[in-house]
Structure formats: C-alpha cells, structure tokens
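As you look at this complex, bear in mind that one protein chain is not there, while each of the others sits in place.
== chain A ==
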Amino acid sequence: MIGFKQKKKLEQEQKTQQATASVTGIVSGGEVRKKGYEIRVQKDLDELEPKWSDNLKTENVDLLNHFTLTLSPDEGIWKNHAHVFDISVPDEYPIKPPKVLCKTKVYHPNIDQEGHICLNILREDWKPVLNLNAIFTGLHFLFLEPNPSDPLDTEAANVYEKDYDKFKRIANNYMRGNYSKY
C-alpha cells in the first residue's frame, strides 16, 4: 500500500509531467531522453527579437541552459550603459522560471548589491507561457521604469523617491566604477 502522502506526491509529479508535455509539445512515449527545457529553449531562441538575440551569449551551444545577456537600456538613467545578466535555465523550465542575476554592479531600487533582481515575472507572476523574450523585455523595463514602491534595495528606493538628483548622481558614479553612496 502506498500512503496517502506518497500517492498525492506521485499524482503531483504526474501532473507536472503532463503540464510540461503539453507546454513543450513532447510526447511522453517513455523514450524521451532529452531534458524538458531543451525544446522550449530552442523555440524561445528561435523567436528572440534581434535586440536580444544579437547580445546573447552562451559558453555551451549544445546545452543551451546558461546564457549571458548584455543589456544596454535605450532610455533613462542607465541609457547605453552595458549591464550583464547571467541567466540559468532549470531542467524544469518553463514550469519553473530561469534564475537571473545581474553581474554588473548597479545602483537600482529593484536590484541589490549581490545582483539579485526583484521582477514579478521571475518569481510570483511567472507562467509557463512566458518566454525569454518576455524576461528580457521585463529586465529592460526595470531600467526604464524603476519601481521604488516594491523595492529590493530599500535604501536606494528611498533615495530615488526623496532625492532623485542624488539617486541619479550615485547611479552615474556606479556606472563609472565609483561605488560610494554620496
């Protein structure tokens, strides 16, 4: 006899598998050796807009589960400054979202000093229909419209709201490699 909890867990796993299959279009004939994320990443890359696909790199073109994106915002405080993002795609993608870190040190209400990013679609609002295009557009949007009302770096958010000029000064200093906050 399998216990109730075990059964529940099995059911959950089956459901996840079915959901993965329906999203990626893989037939679960038992013979699938490829990892779940692969087909979906291929499709995502195929659909990528030129402004992202021209600036995306990977150290392993065969695995396609780890990328760096160089994003230079086209407007706003961080205009034309190259920001490098590290994107890791989990095997469960697109059921689970990719992990994204900002490798360039940046003074931003929604990005902390370790490069963690607070973007809704990377966590709570992630849905399997979203894709790399949506994530990259979301990251770009953070630079165009920082969101100080839902901050990750509370200090930066405070300065952004109370003393915008000071915020701009510090952010500019960061881009020149000066990480003092005065």
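Just so we're on the same page, a contact is a pair of C-beta atoms (placed from the backbone, for glycine too) under 8 Å apart; a residue touches a chain by one contact, two chains touch by 3 or more; residues count from 1.
Assume contacts and distances are computed from a predicted model.
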Which of "Type 2A phosphatase activator TIP41", "LSM complex subunit LSm2", "Large ribosomal subunit protein bL33m" or "NEDD8-activating enzyme E1 catalytic subunit" matches, in UniProt, the chain that is not displayed: "NEDD8-activating enzyme E1 catalytic subunit"
Options A:Thr58, A:Asn147 or A:Asn172, residue touching the unrepresented chain: A:Thr58
On chain A, residues whose C-beta touches the chain left out of the figure: 15, 18-19, 21-27, 29, 33-35, 38-39, 42-43, 45-48, 53-54, 56-58, 61-64, 127-129
